[in-house]
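Below you'll find the structure I mean.
Here the complex is missing one protein chain, while the rest keep their positions.
Chain IDs A, B, C, D and E follow the sequence of writing; residue 1 opens each chain.
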Amino acid sequence: MKNMTKDIEVSNQPLKMVDVSNKPVVKRIAEAEGKIRLQQETIRKIRQGLVEKGDVFSAAQIAGVLAAKKTPELIPLCHLISLSKIDIRFSIHKEHITGKCTVIGESKTGVEMEALVGVGTALFTIWDMVKYLEKDEEGQYPHTRIVEIKVLEKRKETITLE
Amino acid sequence: MKNMTKDIEVSNQPLKMVDVSNKPVVKRIAEAEGKIRLQQETIRKIRQGLVEKGDVFSAAQIAGVLAAKKTPELIPLCHLISLSKIDIRFSIHKEHITGKCTVIGESKTGVEMEALVGVGTALFTIWDMVKYLEKDEEGQYPHTRIVEIKVLEKRKETITLE
Amino acid sequence: MKNMTKDIEVSNQPLKMVDVSNKPVVKRIAEAEGKIRLQQETIRKIRQGLVEKGDVFSAAQIAGVLAAKKTPELIPLCHLISLSKIDIRFSIHKEHITGKCTVIGESKTGVEMEALVGVGTALFTIWDMVKYLEKDEEGQYPHTRIVEIKVLEKRKETITLE
Amino acid sequence: MKNMTKDIEVSNQPLKMVDVSNKPVVKRIAEAEGKIRLQQETIRKIRQGLVEKGDVFSAAQIAGVLAAKKTPELIPLCHLISLSKIDIRFSIHKEHITGKCTVIGESKTGVEMEALVGVGTALFTIWDMVKYLEKDEEGQYPHTRIVEIKVLEKRKETITLE
Amino acid sequence: MKNMTKDIEVSNQPLKMVDVSNKPVVKRIAEAEGKIRLQQETIRKIRQGLVEKGDVFSAAQIAGVLAAKKTPELIPLCHLISLSKIDIRFSIHKEHITGKCTVIGESKTGVEMEALVGVGTALFTIWDMVKYLEKDEEGQYPHTRIVEIKVLEKRKETITLE
Partner (left out) sequence: MKNMTKDIEVSNQPLKMVDVSNKPVVKRIAEAEGKIRLQQETIRKIRQGLVEKGDVFSAAQIAGVLAAKKTPELIPLCHLISLSKIDIRFSIHKEHITGKCTVIGESKTGVEMEALVGVGTALFTIWDMVKYLEKDEEGQYPHTRIVEIKVLEKRKETITLE
């Protein structure tokens, strides 16, 4: 009977944020990259600015920048970081588009998750912009793929005040 | 043929945040103001606390404060700033109400966008609260206008710790 | 003594949403417009695509569309409405830019607040994009103004399924 | 007549954030606790991992951590604080579950609201996970209660950089 | 060795939303209640409108309404519901304030979580508004408690279009 009223601490694998309170604030830079494979005709339309919903790269850049800022809301155990810069660029290739997201922050922990979320959301936005070009007759996407999302580099730097 | 596989960097006007990582953190103050023109009868009801949806100024103040905090989520290239104070006040005039939003932050960049978003959202909230008074018989708003949203002042100050 | 324990209902002007549960779902359209006054040189740079932070209209359109979707989060007593379309256009004038936001929704209540929030946020985003061009030597904005935000039209329509 | 055009400053009780700009940044810790009373059979199912919607404590921990980060968005006059750690633990008792939320931040103001919002949202999430077990035949909740939400402790500490 | 390449479906207790796609849309009403225990002096200041941060009930009502709308964002497995009405009322007692949140929605699933989140956030906001009155000399809250959060009633109704 005694046992029934005893507290049982729930201890197997509680989800928890890493405590960063005693870490120094450092300037942090991270670069992430990813690709979206599209049909050549879709890429041609993007390049010529003929996509119905509008300019694909502007939409993707803004979506990526806004998503990078939302990282602590999207990735549960990420800390809120004040980002100094978010930059998203694209290069157009024969059968894919490469997106690259560079993030700079001053923080106690790295900014690679921000760069990954930024580039990932930019690529999802490209997909959304060209859905009507990529779908086949049955409404499926046999060609479209997001591939090779990776962190290109992560580094720390000293802040040099202007 | 070679050209087709060559990368093409997308470079015309990429949208980008200004890099503020090497700027010093300074105490920043901004004040923005705007007006909403309303019918005299609507202003009388607001003043007497007779608006059906409830107290117009409380709703507008809270909406403005919350929106100012959301600025980096609303204005794509704004940086996240830790705001020390947001204050929204109103003055009642014969045919309009003036809202004023003061924002204080410690940051690498100014807080005028926060003040503008704060006062703008406060004015939109006033509009929402008095919709039923401002609409004419055909459901249109011939009189209601938001006018003269401007930045009154922007300045820096030294932080004097208590 | 009895009085001290008696409940006192707080009744002066509780803030409350209008109950729309017994209203029919109707197709609703609203158009709102607003202007931002800028220096001629700034307008020239926008038109020529020479603004440092990137394409002003793309940023403003996306910011406006996203903000219109966030209306129930920004304007406290607004209902959540499923929007079928949000469209933001600009026209360039000698000393100002006019933004127009059209919103279509199927809902129990009108969508004019969504159109107002959409156009307002688009104009704030233009301001943010050209801050460095509009500021004077002392960092003030003597010329920049957002003016004449209004609802152009509000109407209901019958839904004709495709 | 003159009075009618005179400005009337709206001054009775404007809602305002406390200005913290001149306060020092200090390491702050707060612990909040709360209980949810459930039926013994529900607690047995939680303990044995037999709840249909999945693992109750994981869902509640993540919901609580994310909500604590959203505090300045939920509690209108709270300041945005960069949190270094959020930790949510549970202990299982005969007729209730106790949740405890510990928050560490470096800030100009305390983090007890973050801890309260964290533990409260964790308890609401537990309720949501076990709704189907707690409802009686008429869909009511005669037994379920959230009780005794309180701040256990609030303190300041010196930051010792690693 | 073969085993190492075999897929292992992760199946122990995946967290999942209940599928409501085949449920009918019904008008749903839920009422939740909760209390916050405060010192008599604090309650006196609230009643007289003398709280420094401004009108406590307006802030709490708006915070509660906005939070109820955010329920699917706060409680992970909740469905998005279009709410027709959210109403938050307070009654003042000798040593506590009672908050009551009524929510009406048309949905495939009940709205009691929305009512609970609404009343809970309203009570947290009251706490935030009166922190400076409730804290003792050491910055602790020996008296403040949120107690007895419960669902008063849940019911369905037929929609009668106006």
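Some observations on this one:
Everything below uses one rule, namely that a contact is a pair of C-beta atoms (placed from the backbone, for glycine too) under 8 Å apart; a residue touches a chain by one contact, two chains touch by 3 or more.
Source: prediction; values computed, not measured.
In the complete complex, the hidden chain is touched by one of D:Ile62, D:Cys101 or D:Val147, namely D:Ile62. When you scan C:Ser21, C:Thr42 or C:Ser58 for touch with the missing chain, the hit is C:Ser58. Although one chain is not displayed, its contacts with chain A can still be listed: residues 12-18, 34, 49, 51-55, 58-59, 62-63, 66-67, 70, 74-78, 110, 112-113, 116-117, 120-121, 124-125, 127-129, 131, 139-141, 144-151, 153-155. Residues 27, 47, 57-58, 61-62, 65-66, 69-70, 80, 82-94, 98, 104-106, 159-162 are the ones on chain C that touch the missing chain. Counting over the whole complex, chain D has residues 54-55, 58-59, 61-63, 66 touching the chain that is not drawn.
The working rule: only the chains that are shown with their structure count from here on.
For A-B, the equivalent interface among the listed pairs A-D, A-C or B-C is A-D, as over half of the contact pairs agree by residue number. Distance between chain D and chain E, defined via averaged C-alpha coordinates, is recorded as 11 Å. Chain B and chain E have Cα centroids lying 27 Å from one another.
Among all residues of chain C, those that touch two or more other chains are 14-18, 54-55, 58-59, 62-63, 66, 76-77.
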